[in-house]
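Can you keep this structure in mind? I'll have questions shortly.
Note that one protein chain is taken out, while the other chains of the complex remain in position.
Each chain gets a letter, A, B and C, in the order it is written, and its residues are counted from 1.
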Amino acid sequence: MIPRYARQPMIDLWSDATKYRIWFEIEAYAAEAMAEEGIIPKEAARTIREKGDAATFSVERIHEIEAETKHDVIAFLTHLAEFIGEDARFVHQGLTSSDILDTQLAVQLTRAADMLIEGIERVLAALRTRAFEHKDTVKIGRSHGIHAEPTTFGVTLATFYAEFDRGLTRLRTAREEIATCALSGAVGTFANTLPSVEEYVAEKLGLKPEPVSTQVIPRDRHAAFFATLGIIASSVERLATEIRHLQRTEVLEASEFFSKGQKGSSAMPHKKNPILTENLTGLARLVRSAVVPAMENVALWHERDISHSSVERGIGPDATTHLDFALHRLAGVIEKLIVYPENMQRNLDQLGGLVFSQRVLLALTQAGISREDAYRLVQRNAMKVWDESAKFLDLLKADEEVMAALSAEEVEAMFDMNHHTKHVDTIFARVFGES
Amino acid sequence: MIPRYARQPMIDLWSDATKYRIWFEIEAYAAEAMAEEGIIPKEAARTIREKGDAATFSVERIHEIEAETKHDVIAFLTHLAEFIGEDARFVHQGLTSSDILDTQLAVQLTRAADMLIEGIERVLAALRTRAFEHKDTVKIGRSHGIHAEPTTFGVTLATFYAEFDRGLTRLRTAREEIATCALSGAVGTFANTLPSVEEYVAEKLGLKPEPVSTQVIPRDRHAAFFATLGIIASSVERLATEIRHLQRTEVLEASEFFSKGQKGSSAMPHKKNPILTENLTGLARLVRSAVVPAMENVALWHERDISHSSVERGIGPDATTHLDFALHRLAGVIEKLIVYPENMQRNLDQLGGLVFSQRVLLALTQAGISREDAYRLVQRNAMKVWDESAKFLDLLKADEEVMAALSAEEVEAMFDMNHHTKHVDTIFARVFGES
Amino acid sequence: MIPRYARQPMIDLWSDATKYRIWFEIEAYAAEAMAEEGIIPKEAARTIREKGDAATFSVERIHEIEAETKHDVIAFLTHLAEFIGEDARFVHQGLTSSDILDTQLAVQLTRAADMLIEGIERVLAALRTRAFEHKDTVKIGRSHGIHAEPTTFGVTLATFYAEFDRGLTRLRTAREEIATCALSGAVGTFANTLPSVEEYVAEKLGLKPEPVSTQVIPRDRHAAFFATLGIIASSVERLATEIRHLQRTEVLEASEFFSKGQKGSSAMPHKKNPILTENLTGLARLVRSAVVPAMENVALWHERDISHSSVERGIGPDATTHLDFALHRLAGVIEKLIVYPENMQRNLDQLGGLVFSQRVLLALTQAGISREDAYRLVQRNAMKVWDESAKFLDLLKADEEVMAALSAEEVEAMFDMNHHTKHVDTIFARVFGES
Partner (left out) sequence: MIPRYARQPMIDLWSDATKYRIWFEIEAYAAEAMAEEGIIPKEAARTIREKGDAATFSVERIHEIEAETKHDVIAFLTHLAEFIGEDARFVHQGLTSSDILDTQLAVQLTRAADMLIEGIERVLAALRTRAFEHKDTVKIGRSHGIHAEPTTFGVTLATFYAEFDRGLTRLRTAREEIATCALSGAVGTFANTLPSVEEYVAEKLGLKPEPVSTQVIPRDRHAAFFATLGIIASSVERLATEIRHLQRTEVLEASEFFSKGQKGSSAMPHKKNPILTENLTGLARLVRSAVVPAMENVALWHERDISHSSVERGIGPDATTHLDFALHRLAGVIEKLIVYPENMQRNLDQLGGLVFSQRVLLALTQAGISREDAYRLVQRNAMKVWDESAKFLDLLKADEEVMAALSAEEVEAMFDMNHHTKHVDTIFARVFGES
């Protein structure tokens, strides 16, 4: 985890202190359930809960014990026993380390998902606000980086809203998938514990019982979770890329907010760089790098091996934390994005009306000319605009073949921006449910 | 696409012939809708439909035209015009190539998903049958490749059933996500077409209209689709790996069916190798390799660039076809898997009762010994079994400290296999809805 | 392999016909060496060579036999025996299939590397020619997409030349690494063959003997090979991205050649899109997708498993063929790139001299002003240029604090383009060995 790209709630979630506290919760709830089932004394369960609640676990002490046992859960249990005393022998009855570790990871990923959901919701809110603000701000649409036809900046933002909204749905699904609890013992057979214990702990932690586990919670769930983060990160990259393009010196239709005191370059004091969105582009690569290892983690050997563990110690905190940071950074960029409608208009005007070429093409075919011939007529005039900076409308009106099919008035009528914005309301209604 | 790992229906789906036929369907439906809206003559729409239905498109001719125009959709339209005649000018009115290409890809991926769903269902059926068949076939469970505690082969298969069942759910979701139709024109504004045309074509093709597109269907949908394939492939790998392990010479608890006339090695006639499951392991890597490029495809520039296209010409057919092949190969392996219950029993007996160590540990703690001391007592006897091949039960009965806490009878009672199978019904009920 | 992105020599290299011919060569050379060692009769070796040379192998027949034996090399040997007759029993003596398969792959990858080297050399030649042509063509350098300081288009091309030159060196290294021959028998011990046979065959095929193999040639060699392709593909992407940026409507400093008859868009006849370089961007993703599976192939089990095989049937032809195609497409783009020096000048002038801001900063510090203060002075004038479209030079001359440190003449002297081109000769000498 790169601290520079981490918000405090995620840092806290992935701390050792949080981890040990979750471990204790699992053990304490399991003890309660076992007491209920008569496996351990009720008094013991009460002692475990009370003394554990009151205890402050020492990360150093646990690491010290682990240095000898080479086993983290045993080290924790040994430390826990130092608080609980004799009744500690009733802790962890019939459970195996993975019961604790995998359920803990499920708790953390579920909480992380909740934070990520908040992040996406903030991005969505920002996109919605700015989309309605610029619903009618006309700008050129670009395919292949080349001017295509007009659209509005609101429509552009609507495409991102729809995309992040899908991301939100996927994330909610991934959250449900990851929110399971396994307390099924050494090879998942409940040999020395009971399904009812698992069910009790699951409910207390807001999880569902894993239908069948093999000591571990199956890693296809985690693969699905991290793949979802990778997709959302890719959407972050698309929006970041859009803004980087819009801020280019020659385009300058929008730019990141540049704060007072900010410096763009150590060498060139004139610079205002889209560094936040460039940063988001890099973060997207980082988050995405978790996807393949998470998939490689699925094929554990037999009932389990522990190869997934080191991977998850990396990608668990890293991917969630960096995506969380990225979502909030992105939301901030959108919220404060500076938009230059006048530059949008300037760029729109740049090609001298070329962007209306399709309308002329269609009118010619409607007027009885074959598609191939119509294309040829329009293209030969259009290419002159590129090469000679002439006005497209003038060229068309000077083209005898065109004029044989269409009147000058008809051609002029095609050069009308309203044509391109007349369905914006429909699009907004589809995306936002209102327009 | 590697022909060796392809079934005919997938080969057909991804053929040029199928592609052009889908293109025609889109254009013909669009013409019908446009005729309905009065954009083109109804007669023209009828001609387009009839002559196109009757036509046999020539892949060679289209490629020939494309060599000049460097544009595949224009090449197709030109060829189509050769069949339709003058009314061809009413084809593709107000549409852009991506409307055709992206909707075609949606149709193909949707059909591919349907085939993959069939493949998973066959895997699930095989797993279910074999799981119930071996519900009570006891075998050792292994964590870290080391004997842990007993389980049954049915439970092992149940874990895979549950995993592929999750895969099925995910695939169905991915299928819904990918099944959209975009006919929104050059930059998604419907400038020269109508939302109603899109809605009509979508319905006819069994798709949903894309709420907002930017000339292209947004690539987060495709990323989610290919990520889902990657996760399922990883589950294939897990099951393949399990079988490869079980077929190892020293383990030999199960093996792939070895057909009459089959040869295992050109040099060593004695060999029976798990080549199908090794092949599946490799195919999983191949399918997974589509995931990252699909995510890299998301951040297209502005309204779109065409960088995604070459990627999808590769991963589209490859990932779906190889996963389809893999699922059916896997189903066949499971259906015909040879299981050796006697070898399972032999391996189970190998460690001289060590696998009951946890029960002894728990009994000692229940008898009042601290967890740490109990662990030490059990471990010191267990390690002797590894080192000296002694019987675990004998060693325990000879250990004075153990005997101080437990009677010989109590210890003997722990060495009971039934302990480990008593919740198999519960597990089956959770996974299969019956036991 | 996508036929659309494949050149004929690569298609031929990866054909079944070529594969079987290489298999025969290996077997025939091995027979010669075995005859020399007295393992088989010299007459038999001669018969094998002569009848095999004369034979035309039938791909269909081999596939037919393989359908029964489920083993490709045995199928080939059976077919070969149909030509050779009784002496066929001396073919493949003491060898194992992997000896043939891995050596064949080494031959193919080595030949593929030779073709790729030619491709890079063509790219380098094109870059060199165009770099010298535009050595003094001044244009703005851009960091973060924002105007930074002037450079020349020749320098830009020189950076790519240097990068592809490193790629060439890496590819030559990778070629050496992959060019090994293993004929060491079932587990690499030469139990039924001789190291001298391996050495003879290696020499005849232009390979080096693999020092130690485990039935298979170790896959770290292949991982290194495909990683190298991935890096070169990434360089292709960088150059493609540069051109895509330069062709943007607002920038238009260079563009791909647009051939007569070419059509940019089915809907918009005015379009000239950088589709070749966008395509190269996608191909880069595809080639790169081979890297991770190639690395996953390294950890084969024990002496070998066959999971790598299906992966290599995919990535072997695909990655080499698509990179080969990409290199030649890229070379063509560079060779025919249309450069617009006048647009470069127009863009350079756009920011009203802001690009000289660093020189002013340095002059102020040299004049005794602290770095922080100098930065502040320059930045406050520079930001006005962005906001108010004023001329930077005018603003500086109107700034009293600046004028207190520098004379108007001194400031004017800083606005000199020559300052930025005076080391171009040095850079060219470093990169090309001449300037």
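The rule is simple: contacts are C-beta pairs under 8 Å (C-beta built on N, C-alpha and C of every residue); 3 or more make two chains touch, one makes a residue touch a chain.
The shown structure was predicted, so the numbers you read here are calculated from the model rather than taken from an experiment.
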Item to complete: Using the definition of touch stated at the top, determine which of A:E50, A:E68, A:D349 or A:E412 touches the missing chain.
Response: A:E68
Practice prompt. Could you tell me which of A:R130, A:H308, A:R359 or A:H423 touches the chain that is not displayed?
Written response: A:H308
Worksheet item: Among A:R21, A:R172, A:K263 or A:R430, which one is in touch with the chain left out?
Response: A:K263
Fill in: Per the touch definition above, residue among C:T47, C:T137 or C:S213 touching the missing chain
C:S213
Response to the item:
Filtering C:A126, C:V291 or C:V385 for touch with the omitted chain leaves C:V291
Fill in: Contact footprint on chain C, counting only the chain that is left out
74, 77-78, 81, 86, 88-94, 141-145, 148-151, 155-156, 158-159, 162-163, 166-167, 170, 173, 177, 185-192, 194-195, 209, 211-215, 218-221, 223-224, 227-228, 230-231, 233-235, 237-238, 240-242, 245, 281, 284, 288, 291-292, 295-296, 298-306, 358-359, 362, 365, 368-372, 374-375, 419-424, 426-427, 430-431
Discussion item. Across the whole complex, list the residues on chain A that are touched by the chain not included here.
Written reply: 2, 4-5, 68-71, 73-74, 77, 92, 94-97, 185-186, 192, 244, 259, 261-268, 273, 275, 278-279, 281-283, 285-286, 288-290, 292-293, 296-297, 301, 305-311, 313-315, 318, 322
Worksheet item: Given the full complex, what residues of chain B touch the hidden partner chain?
Response: 140, 142-149, 244-245, 247-251, 263-265, 267-275, 278, 292, 296, 347, 350-351, 354-355, 357-358, 361, 375, 378-379, 382-383, 385-386, 392
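As a working rule, only the chains that are shown with their structure count from here on.
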Worksheet entry | Centre distance in Å when chain A and chain B are each reduced to the mean of their C-alpha atoms | 23
Fill in: Numbers and ranges of chain C residues touching at least 2 other chains
244, 263-265, 267-268, 273, 275, 278, 292, 296
